[in-house]
Every structure is written in structure tokens, then in C-alpha cells.
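What follows is part of the complex, with its chains left where they were.
As written, the chains take the letters A, B and C, and residue 1 is the first residue of each chain.
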């Protein structure tokens, strides 16, 4: 698939592009949205979900970007690693925080497999 | 494999169990460590890594527990979900934060696949 | 590993290459098979399985190619995404269908994690 040119996008896609630009105060949407423009319904649902969940809420926005990076590393999604690392830095993440995040991601992927391998039963104290 | 009984564990395993109890101020280690006691070298490396990385650092400990939960959901590790959710709650996580975390995890797993499917090229602005 | 040149392949590999070309009515096998030629036993098993399962059966061949693309996106296998998208198009898949497929893949990866996160018990009505 080719990215959709915002200038010639469908009205539905164009409306989302405009909302992204206004919400984020940027002049151009990034590549992810241009490609998603090929499926305007999914473009709209994805944008509305992200706008709603990734902004201020119960968790601060930086924490949520770091979680996003952590999952993108686990799933090996290069684009998502790049875009959400940039977003985390824009929200104040330091090199030290990103390096420590990588360590946490690595350890979690390690202990996940140890728990699976030994089929460790959940402690009573952890049940809710 | 059966869990290792701390009372009859090898000296190497016993030393780690004691350090876990002292560091966390608990009377008994949780199941994960008892099973890992079957491989005392890995027990030691895993504990020393977690003790070093998961405590106070560049990121606050609660953020790191939330990242751990996020990865454990992505990898479908039930034990790790339970133990790190308990740890997150002990560090102050609210229901609202955990529910929002689940939403972020879900969205990241969704957009990871959209970026893969469209093979979205990384924007110049995201390259570092 | 280097791809195996069909001209100098082992007799076992050559026999599979010939069957692929005859079955698909093509002049050359695609790269996947040339690399798999390094392990002629696996080349044979893989080809015989695909020939048997991916042709007409209980499901139509296009549906099966779309399933193949969906899994390849989920696993982030670029080669398989490319080859099975090409196969799907050759069997009639339209851009609209492929875009909608991407949306389904993304949603499934999202709701899979929501079900895991909340440890949703299977409804009685869904048990068989």
C-alpha cells in the first residue's frame, strides 16, 4: 500500500488528519497516519482511541509513552519504537530513563519465561 | 520441577532467599523464587538484576512495575501479571491506573500490527 | 545460508522444485523454496503440506491466503507478508479487502490483550 496524500484524501480521512494536526499542533501528520488513511474507518477509530487514552488521565502521559515503547520492543515493531521513543523524549524522558526502561523490558521478558518454564502457581497473597 | 524448600535449600539458594526477605522485609519468599531455587546460579543472577534495576533509579519504582505488568500481559504470563500487579498496588497503583494501563497495552498491541502491516517507514523526525 | 541453485540441487530438492513449477505453472520457484533447498527433507514436507492444505478444500483458497497474511503480520514476518499478499491478490483480493484485513488483525491483537489483562472467564455459551 502507498501512503495517502492528505491533499487528495477522502473527506473522512482528511477530517482525521486535520484533527491530529490541531490536537498536536503540528504542520503535517506522521507516516503512520498517512498509511492508515487507506482504511478511513480504522484511521478514525485508532486516532480517537489514542487521543482519548494517551492524554492526561489516571497515568501521566510520559508513563504511557514508556509503556508503549516497552511493548513495541517486546513485539519488535521498529516504527512504533521510533515514534513512541520520540514522543517520550518530547514529554521529558532522559537517556538514563530510556536505558533503564530497556533493562526493565529485558528483565520482564526473561522472568516471564522462567515463570512459564517452572509453571509457578500464583501465591495466595497475589490473588485478588 | 518442585519448589525448593528454603529450609533445605543449598547454601547458595539460602543466601539469596535471606537477602530477598531482608531487602523486602517479608517473612517468606514468594513462589517464583522457590521454584528458581532449582537453579541457584539463575536464582542469584535474577535476584541481583531485579534488586538493582527495579528499585529507585532514573524511573520511579511504580512506573517500572506498570511496565512489567504491560509486558506480562503482552506475553500472556499469568504469574507475572499477578505478582507485578500486586507489587504495583503495594506501590500505590489505583484501579483507575490499572484500567488505563490495560487500555494502553491493548492499543500498543494494535498499532504495532498496523505499522507492520503497512510497513510504515520511520519518519525522518523520529530518527536519532 | 545461500539459496540452492535449482540447476545443481540434490535430486530430492530438484524433484520438489519441479513439482512446485508444474503445480503452480511457473517457470521458477520463488526464493523461499530455494533457501529451503538446503534441507531437502523439510523442503519436501513443507511443500507437500502447503500443496495439500492451501488448495481447494473446506475453505476457499483466498480465505486461506488472507489468514496466512494475518498471521504473518502478527508474527512480523516480512517475507511471508509479501509472498502471501501477492498470492491473495492473484486469487482476487482487492485493496479494500486487504485494508479491512489489516483492521481485523489489529483489532484481534488488541482484544487478545484485553481478554488476557482482565483474565475474562469463558462464558458458558461459548463452551463446546
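Keep in mind that, in the parts below, a residue touches a chain if its C-beta (ideal position, glycine included) is under 8 Å from a C-beta of that chain, and two chains touch if they have at least 3 such contacts.
Quick caveat, the model's predicted, so the values are computed rather than measured.
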item	value
Complete complex - number of sequence copies, 3 represented	6
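Note that in this section only the chains that are shown with their structure count from here on.
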item	value
Homomeric contact chain B-chain C: same or different residue positions, threshold half	same
C-alpha-based rotation, chain A on chain B, 0 to 180 degrees, nearest 5	180
Separation of chain A from chain C, taking each centre as the mean of its C-alpha atoms, in whole Å	28
Geometric centre distance via CA averages, chain B-chain A, whole Å	20
Approximate Å spacing (C-alpha centroids) for the pair chain B, chain C	35
Chain B: positions in contact with at least two other chains	74, 78, 105, 107, 109-112, 114, 116, 118
Chain C residues touching chain A - in the complex, by the definition given at the top	76, 95, 98-100, 102-103, 106
Residue numbers on chain A that touch chain C, as the complex places them	1, 38-39, 41-42, 46, 75-77
Residues of chain B touching chain A in the complex	1, 30-32, 35-36, 38, 42, 46, 49-50, 53-54, 57-59, 63-64, 66-68, 70-72, 74-75, 77-80, 82-83, 85-86, 94, 96-97, 99-101, 103-105, 107-112, 114-116, 118, 120-123, 125-128
